[in-house]
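With one protein chain removed, the remaining protein chains of the complex are shown where they sit.
Now for subunit A:
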């Protein structure tokens, strides 16, 4: 028996919005520690890793480990039927081939049940090595989303260049070029508006805008976003979901041609 309840459906809605652009379907692995999801997008360029801890739920019960393959488009349709303030409960029997979403209105007068068929999916678990990143940048999530959106008008890829002084995002294309520099915030009044940089070594990497823009769909989940980078390894973009867990995106860098 699996049962997980959240007092506000809005969080689950936002989580789904954050992953459904990259993944059409995915397997939710449930255990008594919580819910985990790890999946690469179709093109094998990026990876989504979602962790929702059991203690972050208002009620959580998972008697046996359970893997539920879901079509995220269908799941999104179902969650659209919930009001933001509704209590949402996910339920499944052991070895079930369906999952049930139950929405209860705040005044408990309306209860809706949606049952969705589960899918059998090919699952590839990737081992992500522990890495000490050369640069770790924290910045307001909204700011990052804005930068990605603005720069994608100029080119297909963004160069992220991080030094002690600050972090620079640049793009160039047929129209011309664009550069955005962010310096480290000197005085931290509001933590969520701060830009902080921890740097061991300067890094400059190139990434496809398309994927960065897809990652910023997680912006509503968190005030701050954390970018971790090292030369020649995938970028990690992390959004913390307050009191519940986190969502991490990994993105393979673009590689210069002459290396081969």
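Note that contacts are C-beta pairs under 8 Å (C-beta built on N, C-alpha and C of every residue); 3 or more make two chains touch, one makes a residue touch a chain; residues count from 1.
Quick note on the criterion: contacts and distances are computed from a predicted model.
> Choose one: "GINS subunit domain-containing protein", "Flap endonuclease 1", "AP-2 complex subunit alpha" or "Large ribosomal subunit protein uL14m". The correct choice is the protein name in UniProt for the chain not shown.
"Flap endonuclease 1"
> Touching the left-out chain: which of A:1, A:81, A:111 or A:128?
A:128
> Looking at the full complex, which residue from A:11, A:157, A:170 or A:226 touches the chain that isn't shown here?
Candidates A:11, A:157, A:170 or A:226; residue touching the omitted chain: A:157.
> With the missing chain put back, which residues of subunit A would touch it? List them for me.
Output for subunit A: 40, 42-47, 67, 120-129, 156-157, 206, 208, 233-234, 250-257, 260.
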